[in-house]
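Apart from one protein chain that is not included, each protein chain of the complex appears where it belongs.
Labels run A, B and C following the written order; every chain starts at residue 1.
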Amino acid sequence: MKLLYFAWLREKVGMADEQVPLPAGVTTVAGLLDWLDGRGGGHAAALKDRSAVRVAVNQEYVGPDAAVADGDEVALFPPVTGG
Amino acid sequence: MKLLYFAWLREKVGMADEQVPLPAGVTTVAGLLDWLDGRGGGHAAALKDRSAVRVAVNQEYVGPDAAVADGDEVALFPPVTGG
Amino acid sequence: MSVRVQAEDFDVAAELAAVREAGGGAGGIVTFTGIVRDMAGDRPISSMTLEHYPGMTVRELERIEAEAQDRWPLAASRVIHRYGKLFPGDNIVLVITASAHRQAAFEAAEFLVDWLKTRAPFWKQEATGSGPHWVEAKASDDDAAARWAASPPVARSA
Partner (left out) sequence: MSVRVQAEDFDVAAELAAVREAGGGAGGIVTFTGIVRDMAGDRPISSMTLEHYPGMTVRELERIEAEAQDRWPLAASRVIHRYGKLFPGDNIVLVITASAHRQAAFEAAEFLVDWLKTRAPFWKQEATGSGPHWVEAKASDDDAAARWAASPPVARSA
């Protein structure tokens, strides 16, 4: 699956995107965030305050219970500030 | 006093403005309208439906109880439709 | 902070640039352009004539604008209203409001348009196939204007 990071999440993670295989046992957004958090370092720092993280799967906003599958594009970012 | 008529009130009265001395006994807008109505003809036709007549004295919107005095500019017109 | 009543057309871009200049650090600018329609209900309009009360119009527009300035934190504003003979597609009225708070700019612009429609001494006469007729004031315009009687200004961040 493709992971994308934006704004300060990108800065904390230390990269704009990465390709990872679907981690074993991960079926939802919440599960994916737990797994990323478990990788420690920049990922853990970026996910420290989970309430500040928004997620889009295949470019659609989703909640923590949404399903993720291999091949998905999953984007993590802070609340938007455009307009 | 100077009387001004606008829009269909002007058309019904048959003139855009006229100069009249303050009629005897007239002290309010309502009194002035009664006096104008009593002149008959175009004036009476224009004042037939009093609820459709708006009045400004010296370029300020006023109600029927407002005072009128000699030298005033009194304008009669239908509800506005600009904008 | 600027009202005009004029027969000639106005240039929205030029007015917007002037408000932008005057508005300094305003984060949002709202513009309303009112345009002569080509239909009155189901009758095509060939032209429209706007009569006004010259002595009173500028004065009333200034009052309406001052009221908007009192109610909302506006960095700049502009109201221009045309009179005379106009054709479908022509500009009639322009309202511009600039504010650091976008909702203030929106509300003030809406307020100005609502008040223009119910307070500014202009009368529209439309020329249609069945002859000229005076446009009747709409109760909905009074309702729209009445909204502002009780409502306090809101100033959320832009």
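Basically, a contact is a pair of C-beta atoms (placed from the backbone, for glycine too) under 8 Å apart; a residue touches a chain by one contact, two chains touch by 3 or more.
These numbers were taken from a predicted model, which means no experiment stands behind them.
Here the chain not displayed is in touch, across the complete complex, with A, C.
Considering the whole complex, the residue from C:47, C:69 or C:103 that touches the absent chain is C:103. The hidden chain makes contact, of the residues C:4, C:20 or C:133, with C:20.
Although one chain is hidden here, its contacts on chain A can still be listed: residues 4, 6-8, 10, 56, 59, 61, 73, 75, 77-83. Not every partner is drawn; the one left out touches chain C at residues 12-13, 16, 20, 24-35, 37-39, 88-89, 100, 102-103, 105-106, 109-110, 113, 138, 140-141, 143-144, 156-158.
By definition in this document, only the chains that are shown with their structure count from here on.
Between chain A and chain B, the centres computed from C-alpha atoms are 73 Å apart.
Between the CA-based centres of chain A and chain C the separation comes to 48 Å, rounded to the whole angstrom. Chain contacts: chain B has no residue touching two or more partner chains.
Looking at chain C, no residue sits in touch with two or more other chains.
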